[in-house]
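Heads up, one of the protein chains got dropped from this complex, but the rest are sitting where they should.
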Amino acid sequence: MFSNKRFALPAVLALFVLLSAVLGACSSKSGGEASSSPSPTAASPSQQSQEPASPEKKDPVTLEISWWGGDTRHAALQEAFKLFQQKYDWITVKPTFSGFDGYADKLTVQLSTDNAPDVFMFSRALTQQFGQSDVLLNYYEHKELIPALAELDPIMQSPYYKFGDKLIGMPSGITSTVLVYNKKVFEEAQVPAPTDDETWLSLGEKWSKVRQANPKVFGDSGWFYMPDAYPLIMKQLGAELIDGASNPPKASMHPDKARTVWTWTEKLWEENAIPRDSSDTIGFDAGNLASSLSAASVIPSTVAMTEDPLGFATLPKTFDGNGPKISMPPVPTSLWGIDARTKHKEEALLLVNFLLTDKDAIKTMKVETGVPAVAESLEYLSTEVFGGTGVESEMLDVVKRSQQGSDEYWLPAQPLGAPDANAAFQTAFEKYLFKQVDIDGFLAEAEKTMNEKLQEAAK
Amino acid sequence: MGKTWKRHLEGYLFIGPWFIGFLVFMLIPAGWSLYLAFTDFSFLKPPVWTGTENVRKMLDSDVFWKSLRITSVYALLSVPLHLGTALLAAMALNVKIKGIGFYRTVFYMPAFVSSSIGVAIMWKMIFSDSGVVNAVLTGIGLDRVKFFNSPDNALYTLVGINAWVLGTAMLIFLAGLQQIPRELYESAKVDGAGAVRRFRSITLPLLTPVILFNLILGIINAMQVFTNGFVITRGGPAQSTYFYVLYLYEEAFKFFRMGYASLLAWVLFLIVLLLTLLTLRSSSAWVFYETEMKGGKR
Partner (left out) sequence: MRSNSFRSAATTVALYVILSLLSLLFVFPLYWLVVSSFKPLSAIFRIPFEWWPVDWTFKHYKDGWRFMGSVTFARVYLNTAYVTIVAVVATVFTSTLVAFGFARLRFFGKNVLFVALLATMMLPTQVTLVPTFLIFDYLNLIDTYAALYIGAFFGGGAFYIFLIRQFIMGLPFDLDESARLDGASTFRIYWSIILPLCSPVLITIVILSFTWTYNDFFTPLIFLSSIEKFTVPVAINTFLDEAGTGKVGVAIAMTTLSVVPLLAVFFAAQRRFMQGIATTGLKG
């Protein structure tokens, strides 16, 4: 059974494969090699201008930038880069992006092997991790090249942006946690829609009433999984879970105040106003949820997923109407970081500044990377681009409102070891949630394990 | 002796492609990660040698033992289940009836989609409180079951899903069955052997090389289970599906403790190696290679 025919196919395939291998290995990475550029003359921006004076004519430079997101974000950013390249014609932007899954892992590997893009998006959850090394550029050392920093500095005094004295992330946009609710469900249940003046107690009552009117709808999707809401409520009752100032940082559950919260929660659980361990909390799209705590930055995609009209309110500012009104300040949706080892620091800073301040860029990007952090850009977007209507306007508006009307703006402390401590809290909480321990067991274990983690990290 | 040299060289030439790749792409990274296992490495700063500190930490850690236990339970349940169903399916699909190709494709289908992104959402929905599975159960008159939202059931649900993806093992069994010469069956029939006897004396023994393969692969894969635990349950609820490799992954990429994660990887390696060697050792007792058939009769 040995004929010439038998050889033909394998031979052709083998040749094809060999050729491919050779071609594949020889092809250089797409994108040109970037030449090193001479250091620019010191830029001296005028008092008012939002951009540094253009440096003199320079050698061509290619900037690599990466981010995660969905296709609308990719399209918007690429448009913005076109504008950037028109303005700074010696710079070519080479973008790369992916979905969210795996993005951070890849970025970590790239940073670890000195293969990272010049500019990259990163999650605020990683700021502290990244900050412990010298791999990210400290924006404070280059203030003159990034004028937007001066205006934003007050809101960036948090562990989401800084590690110690270094500022390592500029916000691609900001967001707040807000209450998103289904107008139709509230109407049908004849319950007044949530307003900015709710307390947690009054909100809970509304959830109960909605549930009574319609046993298929949950008042909320269950909100203790968000690391932000529970510490906020405790703070509104006057207790801070993590004391970042002490050495080592200390976690306290404040059992008396905690029991206030959890007793209230258990009542809601019993009524099924919020789910305990149900898996039917699919959301507004299935008509299952009356409301949900959500990051404002995903409002457009949430709205796209359902046909019911949605409304937006800020989070309650007190637990029961007593005490000071406390909210959390906006947090970065995500951050732009610059690799400290890049050979094109100036160009990278130009790009970041451009994305934050340039009017045409803002107009293109709209809210794709979050609400603009620079106030002027937010105003421009809100009034001139959206004209005050549409879901993006509402998103901008609710983020604005979340920065008004409170006595204090507070963020939970994030000392070293906070990620482990938060995970430990989560573990203890889930035992309680699934009835493996009771409330006292949960609080005791949470306090114990959180402190273990904090102490370990402090060593 | 010249002859011996030639023989050895020939062997190495044949395994050459793998051997070279092994040295370059496997040995170097593996060696490096073994070194890391005794360091503190956070990706962005150079590793710092800490000796046995990681080992002490691992042995003291509750989560380490817990995840090991969860993974072992998973392996103990899913390997036999997976293999058994795959073998049965392969036998059923080995017959030569019209349209068998269609059925084979259908049975293999789960393997196409099992690694896809959209599938996690699908599983969550199918097994939710008002999902399809519960709809069927209540339709028959049974009570609703909490699958992924119960710490008691989530692990078993994952075992079930894993059995559903029997395509790969089934395909291999199918190939193994195909390789058994039909003449053997036919002459056995002529000798008067019944179906069960034929199975026991012909099919099973001749399948043992392939059974060994699927068994070893099954153990290796089950101990390293990760994807479904990551995309569907995230290790929950209440850490009931916190697989070992999930623990490893979080230590590495969430908490930036790559040194410790490397140690975890090597511990798993040793465990799986041990299990595999034991299986291989036992195989001399029950695996038949190299059948001798002269003239089709034995």
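Per-chain residue numbering starts at 1, and chain names A and B are given in the order in which the chains are listed.
Note that contacts are C-beta pairs under 8 Å (C-beta built on N, C-alpha and C of every residue); 3 or more make two chains touch, one makes a residue touch a chain.
Small disclaimer: the values here were computed from a predicted structure and weren't measured.
Chemist: In the full assembly, spell out which visible chains the left-out chain is touching.
Modeler: Taking every chain of the complex into account, the missing one touches A, B.
Chemist: Among B:Phe64, B:Phe147 or B:Tyr249, choose the residue that contacts the chain missing from this document, as touch is defined above.
Modeler: Selected residue, touching the omitted chain: B:Tyr249.
Chemist: Taking the full complex into account, find the residue in B:His82, B:Arg104 or B:Lys146 that is in contact with the omitted chain.
Modeler: In the complete complex, the chain left out is touched by residue B:Arg104.
Chemist: Can you tell me which of A:Lys58, A:Lys87 or A:Lys106 touches the chain that was removed from the display?
Modeler: Residue touching the chain left out of view: A:Lys106.
Chemist: Based on the whole complex, identify which of A:Ser172, A:Thr302, A:Thr318 or A:Ser382 touches the chain you can't see.
Modeler: Touches the omitted chain: A:Thr302.
Chemist: Just checking the interface: what residues of chain B touch the absent partner chain?
Modeler: Counting over the whole complex, chain B touches the hidden chain at residues 7-8, 10-22, 24-26, 28-30, 32-33, 36, 43, 89, 92-93, 95-97, 101, 103-113, 115-123, 125-126, 128, 130-132, 135, 164, 168, 171-172, 174-176, 178-183, 186, 206, 209-210, 212-213, 216-217, 220, 224, 226, 245, 248-249, 252-253, 258, 261-262, 265-266, 268-269, 272-273, 276-277, 280, 289-294, 296.
Chemist: Using the document's contact rule, name the residues of chain A that touch the chain not shown here.
Modeler: 1-2, 13-14, 16-17, 20-21, 24-25, 27-31, 64, 66, 68-71, 74-75, 95-102, 105-106, 109-110, 112-113, 115, 117, 280, 282-283, 285-288, 298, 301-302, 304-307
Please note the rule applied: only the chains that are shown with their structure count from here on.
Chemist: Whole-Å distance, chain A centre to chain B centre, using C-alpha means?
Modeler: From the centre of chain A to the centre of chain B is 37 Å.
Chemist: Could you list, by residue number, the parts of chain A that touch chain B in their complex?
Modeler: Against chain B, chain A makes touches at 99, 101, 104-105, 108-109, 111-112, 129-130, 132-133, 135, 277-280, 282, 419-420, 423, 427, 430-431, 433-434, 436.
Chemist: Within their complex, state which residues of chain B touch chain A.
Modeler: 42-45, 117, 124-125, 127-131, 146-151, 236-239, 253-256
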